[in-house]
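One structure follows; several queries about it will come next.
Here the complex is missing a single protein chain, while all its other protein chains stay put.
Here is chain A:
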Amino acid sequence: MMADAPQSWARAMRAMAALAVDPGALKGLTLRARAGPVRQTAEAALSKLPGRQHRIHPSLTDTQLFGGLNISASLSEGRLVKDKGLADRPATLILPMAERCPPGLAIRLGQLLDAGLGHALILLDEGAEPEEEGHAALQDRLAFHVDLNGLRWSEVSVRLPAPADIEAARSHLMRIALPEGAIQSLTVLATRFGIDSLRAPLMAVSTARALAALDHADTVTEAHLSEAAELVYPVRATHLPQEPDQDDTSQEAETPPDEGHSSDGDGTTPNTLPDDLMIEAVAALLPDGLLDRVSAKTRSAQPLSGGGAGARRRGNRTGRPLPSRPGHPDGRARIDVIATLRAAVPWQALRPKRGDARIIIYPSDIRLRHYEDRSDRLVIFIVDASGSAAMARLAEAKGAVELLLGQAYARRDHVALVAFRGTGAETLLPPTRSLVQAKRRLAALPGGGGTPLAAGLEAAAQLAEQARSRGLSPTFALLTDGRANIALDGAAGRAQAQSDAANRAAQLGALTLQGCVIDTAPRPGPEATNLARALGVASISLPRADAQRLSQAIETELDR
């Protein structure tokens, strides 16, 4: 895809033009680009599109979006003043840093787009890593996804149709005929690429019409259809196109299960398959590493919890009230009326009387209510799956973790799973609430190999720090016999391994987390106790405990 850079720019221009023609149906586009001259050119192109445009930001409030009472203005004028929201009139909303868009805003924007008031949304996605990307439900609603990374500035220039042409295309749009079979071929094509959402073919149909309108054509031609497919499908594809007669067993184990029936569907209508040319055209544009992305998508079970929203200590539960503070009412915090009045009263004598108002309140008097934010707990299970543990207690450990997972579900805790064996540690499950996934990963966890305790502790410490920066309260349960024999660099050797482990334990201990160490050795030794001391937590040795008792013990420790 990077090889034909100018072409990908041409497609971006085409997508923007199509969007300008039919913003109501196409809803918008995701522009993925790092800050730089190429993105500036793209933004310049966007600004040339006709229609009202507003730049919004991820911390947009409801009042700004949907309108509401302007309290400050109301107070100073002594009558109700309402703010108009951005949602009132159709406009193109441009959201920079879309990868940081909080889920609440994403869903409200999605609802705004669904309302069909003619709004369009441009997401400027600056995510550097493939995992950093905007809200999936929102992206699904936007027709286009343009990736400008890898383009050079010298290759790009704004080439958009003149506003008059776009206007002409708009009025022409309703008269464009859709040839027989166009819907069919676009739909079949979508299933061939494993696109489940029905929005994709809808978007493709609308795109084809918009493109035809731009080209002053009266009917949608084959070329428009294939161009529309090239614009809409590649980013949504979940697998490479499959021959209809190919059976399901050849599919990757990682591909989602729903694809089975989509290829069944192909088999039922063999005579309506779209041209192979069209398939090849779209296939050529599939993003690199498609399968990596597919598996990454299934892995990030809870894309909303963090969303790359940065370090912000904000839980999702509100706790006890804190003293009220002055502030600007934005629809999120509640006004504390009593405190506001109390703040206004001492000044009444000084304030000029206005009409028959009994009390005069200035915007600066307004006090907002604040609550303590309580954050969700994350339980990190650090499981020793080495040979020594596997022999003795891995099955019980798995059972205990499963039971704890069940309790975590009841308490709405998040769970994460780190396992270490052989020469290193692996984060089997990033923090999630999807317990089905947790169980699946746990059941599939093999045992055997050395005990790279240091690597396990290091991975857990990283995870805990990440979780903390996202506003979760991490806790951990470490299940090990403490007998490290693999050093951090993967080399065998008990002495180096033990000193590495002590080192990492101190590092994890410095985070002062709640937690416990479960000694899984058949005969409890001093290793686990020392480890627990370094971590600053209790050590539980339960040589004969079953999974049930183990989980009870851990639960008591964590609740301390």
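The rule is simple: a residue touches a chain if its C-beta (ideal position, glycine included) is under 8 Å from a C-beta of that chain, and two chains touch if they have at least 3 such contacts; residues count from 1.
Rule of thumb we're sticking to: contacts and distances are computed from a predicted model.
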item: Record-based protein name (UniProt) of the chain missing from this complex, from "Transport permease protein", "Branched-chain amino acid ABC transporter substrate-binding protein", "Tryptophan synthase beta chain" or "Mg-protoporphyrin IX chelatase"; value: "Mg-protoporphyrin IX chelatase"
item: Residue, one of A:86, A:160, A:335 or A:511, that touches the chain absent here; value: A:335
item: Of A:71, A:95 or A:417, the residue in touch with the unshown chain; value: A:71
item: Selected from A:122, A:343, A:405 or A:531 as touching the chain missing from the view; value: A:405
item: Options A:86, A:107, A:217 or A:538, residue touching the unrepresented chain; value: A:107
item: Residue touching the undisplayed chain, where the options are A:92, A:191, A:226 or A:498; value: A:191
item: In chain A, positions touching the absent partner; value: 25, 62, 69, 71, 74-75, 78-80, 103-105, 107-108, 111, 114-117, 136-137, 140, 174, 178, 183-184, 186-188, 190-191, 196-202, 205-206, 258, 261-262, 264-266, 268-269, 272, 301-304, 316-318, 329, 331-332, 334-335, 337-338, 340, 357-359, 361, 402, 405-406, 409-410, 412, 433-436, 438-440
